[in-house]
Structures are given as C-alpha cells and as structure tokens.
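Shown here: the complex without one of its protein chains, the others still in place.
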Amino acid sequence: MSMVSTAPAPKMPEKHYLNATYGIRSWLLTTDHKRIALLYLASVTFFFFIGGFFAMMIRLHLLTPNGLMLTADQYNRMFTMHGVTMIFFFLIPSIPAVLGNFFIPLMIGAKDLAFPRINLLSWYIYIIGGMFTMWSMVNGGVDTGWTFYTPLSTVYSNSAVAPTVIGVFITGFSSILTGLNFLVTIHTMRAPGMTWFRLPLFVWAHYATSIVMILGTPVVAITLALAGMERIFGLGFFNPAMGGDPILFQHLFWFYSHPAVYIMILPAMGVISELIPTFARKKLFGYPFVAAASLAIAVIGFLVWTHHMFVTGQSTYAAVAFSFLTFLVAVPSAVKVFNWTATLFGGSISFDTPMLYAFGFLGLFLVGGLTGLFLGCLGVDINIHDTYFVVAHFHYIMVGGAVMGYLGGLHFWWPKMTGRMYPEWLARIAAFTLFIGFNFTFFPQFILGIMGMPRRYHVYPPEFQIYNVMSTAGASILAIGYLLPMIYLTWAAFYGEVAGENPWPATGLEWKTQSPPLTENFEVTPVVTWEAYDFHNRPDLGLEVPGGHGPRIVAPAHGDD
Amino acid sequence: MHRTGALFGQFKTLEQQKDTATLGMWIFLVTEVMFFGGIMLAYTINRHTYFHAFAMGSNTLSLPLGATNTLVLLASSFTMAMGVWSAQTSRKQLLSIFLMLTIILGFVFFGIKYVEYAQKFHHHLVPGKNFDIGYCVHNPNMCPDVSATELQEEGERLDAAEKADPNLQAHAQLYFSAYFGMTGLHALHMVIGAGLLFWLLKNSFSGQYNAEWNTPVDMVGLYWHFVDIVWIYLFPLLYLIDRHK
Partner (left out) sequence: MSEQAHAEHVVPPGVYAGIISTLVILTLLTVYAAYVDLGRFNIVVALGIATMKATLVVLFFMHAKYVPKRTKLVIMAGIFWLALLLFMTLSDYVSRVDYRGVQYPMTRNFTASMAQKS
C-alpha cells in the first residue's frame, strides 16, 4: 500500500451506505446504485462458480484420450452450460453491473443513476433469467452449445433448450436496461465542471459498452424469441424443413454476440485505463484517442460478425469483405495498447496488486487480440475454425482480458466499496497464481488447435494427451487463483485495515468522498476544475510533484450543453 | 432516493428530470426498433426466397379487416396525441376522456385481431401438422365465411402458386410463422401499452397530470405511437403482397 501522506491512521466513517439502513428488505428493495452493485457482485460470483464447476468437469474429463468420466452427451451439456453461465450470467454483467453500477455515478459526481428503480428492476430481471437457466440445469441441462444453433436447438435436441433460451432472453433485458441507464446518466447527470473530455476513461468505456448493449441485445432477444417460437409453437423461421435458412439464425445471433465480446472487453479496458495512470502516477497518454478508440471499437464491432461463419456456406464475397472489416477492429484496440504502454514510459510505477492485474491484462490481451487477427484472416480461419485455437483465443480475451480487468478493478476499488484494504501480499500471490495458472491452462490449447484438435469433442487421439494434461493442471492452479481473492476480499470487507478516503492516491471523483461513500455519494455536489488523471495539478492528493502549477481551467458544465 | 413532490432526489430540477426521462424513452424505443428489426430481416429473406408462397398466404388474409384495424390504430394514436395535449394544457377531464378513447380503440383492435386469428385457426392456416394452405379451396363447406367468388380466386391463385413452387405447403408455413410471430409480438406490445394506459387513466382521475407534471403521459404516448408505427409497416408487409392479380 503506497501511502504518501503521514496523516494519522484513517477511521471508518460513522455513516455510510452500508449502515444507512439494516435488514433484508433494505437490500432487496434498495434503489441505491451501490447496494445494487453489491447485489450484482454476489450474484455474478455465484454464477461464476457454477460456470467454473462446469469448466472443471470439462478439464477433468479431458485428462485421458478416451475421457475420464462423462458420456458424450454429458460432455455436451457440460460445455454448453459452462458457456451459457459464463457468458450471459457472468462476463456480460460482471464489470458493467458491478463496478460500472457502483462507480459511474460517483465518477461523474451524481447522487445516483438516472433511473434507480429501473436499476433495481434490471437486477431482478437478471435473477429471474438466472432462475430459468438454473431450472434447465437441474432438468438435465442443454447440449446445443452456448450458440443455440438451429435446427439442432429448435428441432432435434432433446435437452432442456426452452428454459435456457427463455432465461437468456429475459437476462438480455437486464443488460438493455443497464446500458440505457448508463447512457442517460452519463448524458444528463454529470456534476458541474465534468465536461465530456474530463470524464474518466472508465466512463467512456461504459458509454461505448452501453451503445453495444442498447443496439445489439434487442437483436439477440428477437433471435432467441424466434428460436423459442420455433421450438415451443412449431412455427418456422429458420427451419430447413419449411425452407428456412439456419444460417440466418447465425447472422442474427452473431449480430449481437460478436459485439457482445466488446461488452465484455470494453469495460475491462476502461478499468485498465484507470489503473495504469494511477500506478504510474502519470497522466494517461493520448486521452482523446483512447476515448475515441472505445467508441470506434463499439461501432466497428458491429461490422464484423460473419467472421464467425466463414465455413457455414455464406457468400464467399461477403466473407472476404467481413474478413477485411475484421482487421479494422485491431486498429483502435492497438491504439489503446500503445497508449497504455506509452503512459508507463517515464512514469513512477508501483507494483500494487491492481497494477499487477493491469500488466497481466496487457500481455494476455495482446496475445488474445493478435490470435484474433489470425482467425479473422479468411484463409487461416478455414483451417483452424472450431479447433482449440479458437477456444484458446477467446479465453485469452475473455478470461485473460475481461476477468483480469474485473479482478484488477475489484482490488483497486475494494477500499472504496468496503472502506477496508485487502491483504496486499496475499493479493499479489493470488495475482501471480492466476497469471501462471491461466497461461498453463490456455497456452497449450493454442498448440492443440494448430495440431488439429477440434473443440467440443469428448475424446481425442493419444498424441494430444500431454497438452490436455498441462491444460487441466493449469486449470487447477487457476481455480486456486480464483478462490483466494474470493476468500480474502470477503475477509477484508469485515476485518481489513481501514483504508481512508484515497489510499492510492488516485485522481477520480470517486476518491473525493469518504470510503465507503454516503448513500447520497457526496455531501455537496462536487465542482470539477481539473482534467482527468492530472496528477500535476492536484495538490489535494498530497503528492509532491515537481513542476505542478495549480488549477488552470474552471469551466461550468452540467449535463449536456 | 428521497422524493420531493414530483422531483426525484437524484435530480436537481424538474427540467433535468423531464429531459432525462425523454432521452431514456427514446433510447428504449431504439432498442425496440432493433428488436422488431430482427424479425423484419427474417421476413425479408424468407419473402424474397419464396415470393409465391408469401403472396398466396397474404391473399388469404382479409384486407377489409386489416385496413379497418390500421385505421383503428391510427385513430388511437390520434386520441393519444390529444391526451398528451390535454395534459400539457391542464385539461384534466379531457385527458381522462382521451385516455379512455385510446383504450377503447385498443380493444377494438384486439377484437378484430381475435376474429382474424380465429379464422386462421378454422382455415388450418396455423403452421404445424394440420397446416393446409389449400384447405378452404378443397373444403369450401368448412369455410362458410369465405364467399364463392373469393374461393374461386383463391383456387386459381393456388393452382398458379403450386405450379411455380412445388413446395408451397412448406413455404407457406414460413409466411404464417412470420404472420403470427410479427402480429403476436405487436399484440403483446399493445397489451403492455393498454396496461400502461389503464395506469395513466387511474392517475388522471385524481388529477395528477397538468402543465407542470405530465412526463408519464408523454412517455406512454411515445410508446403507443411507436407500436402504431410497427403496425404501419406490418400492414403492407403482411396484407398487401401481390394483391393485384
């Protein structure tokens, strides 16, 4: 912990959002965005461990070439439910609904989100959707893969497809409402002086994420509704027996589900944009470019979806065009990575746990992103489509990128959320465990993919065994890496060292209020007179920076002008 | 959040609150555009591929009923707009009247839709095992509600369509799937809208809405008009395919 000031040890504030009211009702009927964020935190953690359980079953089964313990059908259900749980019930809500929900109002100096009751509604919708999916799990699960491709899902599968599809459909509305709430909040609820280009990049990233949620999620909702109508009422939209086109389902599905990848990674990028300036003690290099890159990723992300369908029999000409468009996404992503790296240059870097996660993110996202370019290349993709190369690629992005960002953010803001610090050394050990475990699990899968092992197979030729054993061993290390933070963060929430208002110190508005914050966030609405991440002009942080020269710009702004 | 009169605690002014609500509602309507966009896309592709089947299906629909329903829905949009105007100008009794008219017109729409759906069930035009696009042509006595001239036209059209498309039975089911899917989702939105209108009506009796505070009326109005716009597109897409032959 890098305390700079020599002030006396901070005390917990007497009144804050956690002790403002008591009882189960005060939590289940709360409209406080901070409490709703904690409700989300508990629920996504729950689903994360369910999804993790399925992942462990998959990895254990693949220890031996003939499979250790599952039948082919059971194996299909395991990987399907792993995907459904992790994507729809963990990754998509994780950073936005937990960290975004908690910190967007604090970062822009608002008392709450624009629609607090809709915020609570979105959590209930999420829970109802989750219950449908859990119901299908206890009814034997689903075996279609998380993509629900027709006609397998609508005509042939004998598993519990309908409740899962309904559950995912319902949960989609939770995502839509969260995105809507964020967009409106960022537009109309900013504190005086908080102009668009003073917003923390975390907020910009969530703005871009919300655009994707708003414009993409309804399309997957209607897609699943159509598939549901096909399965339940026997209508025909994609059914080839009636002349329908199953590839149309894939178009509609990926129109959302490719941008959904950016719902997962953009908020993580937002977290990294907070961590790197804070722990390098330096203004982020090229702020407007990083902000614009978020929007560019959100928009271009909508133009590339058929690269998931290169081998389906779609038009070759369209495939070529989409392959080119896919390379475009790499440009704003690279802008971000270069700007983060440039920020590190000449910074005074401290290796606190959140920063370790940020470094982890940089490396793993780089690998994940570059292998994405291999896959976006039409000719290469024909060969490695649906192999473990794809599996490794998207786990590098989703686990290496999104989950690293999520955990980094949780550690960074845990003192603000709970008012208490986590145990630093334990946290560093956990971060290293995660990084090592992660690479052990997924790097061998790149090799497996290149060697030609297809994904979603429950058996494999004996020559692949060594890599599968490595992967399973890595997954066990990874599991320890996930259990550790859950245990010590929970412990720290009650017994950790009291953190004080701004332990790092960091520059955001969220650090200008007590930890944990009041229910109203701020005693008086703050007035922002500084640029984002400007350590030089912030005497209030107690950092002695040579060459600092007082606040320069005082501009009024409130909401949209 | 603490609430002072009409002003919720997270806002500073009523203007900010109204501005926020309007922006939120329009963003929600954009999500609805994308939602209906998906099914429109499925419709477009299937119609383009199986035009004969879609034209055959469309011509079994009753144009008088469809056109009447279009006019009913447009009228309800008008009464809704007048309701918003009444609220904006603090005409509280007029607001209740216009809300009631809107609800009544909504239910007229449901009634006509019910008649149309019932017809489709009786004529074996629901996708599934018993689907038969030529049911009325081959069993005229089972379809007393279709006149002889209509049946004759339908028969001629059926012969031509069967020649043009050997799989007419299968492909016509795609049309009726689109028909039931699109009108069903639209009707679901109408049901939600009617619920909201009842809620507004209840509040309007206690005179809650006036020139200062009418955001709920305005928002429900936006939603109701959007549902109307969906129907404005559904009507030509479903009812008016290849009518001129």
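We call the chains A and B, going by the order they appear; numbering starts again at 1 in every chain.
What we mean here is this: a contact is a pair of C-beta atoms (placed from the backbone, for glycine too) under 8 Å apart; a residue touches a chain by one contact, two chains touch by 3 or more.
Keep in mind that this is a model prediction, so the values were computed, not measured.
Peer 1: Going by the touch rule at the top, give the shown chains the omitted chain contacts.
Peer 2: Displayed chains contacted by the hidden chain, ordered by label: A, B.
Peer 1: Which residue among A:T306, A:T387 or A:S515 touches the omitted chain?
Peer 2: Result: among the candidates, A:T306 touches the missing chain.
Peer 1: Among B:T49, B:S62 or B:N203, which residue is in touch with the absent chain?
Peer 2: Per the contact definition at the top, the residue touching the missing chain is B:T49.
Peer 1: Quick one: say which of B:G5, B:P144 or B:P166 touches the chain that got left out.
Peer 2: That would be B:P166, which touches the missing chain.
Peer 1: Thinking of the whole complex, not just what is shown, which of A:T316, A:T341 or A:N383 touches the missing chain?
Peer 2: For the chain that is not drawn, the touching residue is A:T316.
Peer 1: Among A:I87, A:I170, A:L201 or A:L215, which one is in touch with the chain left out?
Peer 2: Among A:I87, A:I170, A:L201 or A:L215, only A:L215 touches the chain that is not shown.
Peer 1: List the residues of chain A that touch the chain left out of this view.
Peer 2: Counting only chain A, the missing chain is touched by 187, 215, 219, 240-243, 245, 247-248, 251-252, 255, 302-303, 306, 313-318, 321, 558-561.
Peer 1: Touching the hidden chain in the full complex, which residues of chain B are there? Just list them.
Peer 2: 13, 15-16, 18-19, 22-23, 26-27, 29-30, 33-34, 37-38, 40-41, 44-45, 48-50, 63, 67, 70-71, 74-75, 77-78, 80-82, 85, 88-89, 165-167, 170-171, 211, 221-222, 225-226, 228-229, 232-233, 235-237, 240-245
Note that only the chains that are shown with their structure count from here on.
Peer 1: Between chain A and chain B, what's the gap in Å when you average each chain's C-alpha atoms?
Peer 2: The separation of the two C-alpha centroids amounts to 37 Å.
Peer 1: Within their complex, state which residues of chain A touch chain B.
Peer 2: Chain A residues touching chain B: 31, 110-116, 176, 180-181, 183-184, 187-189, 214-219, 221-223, 225-226, 229-230, 233-238, 241-245, 248, 251-252, 255, 520, 525, 558-559.
Peer 1: Going by the contact rule set out above, which residues of chain B touch chain A in the complex?
Peer 2: 1, 8-12, 16, 19-20, 23-24, 27-28, 30-39, 41-42, 45-46, 49-50, 127-128, 167, 170-171, 173-174, 176-178, 180-181, 185
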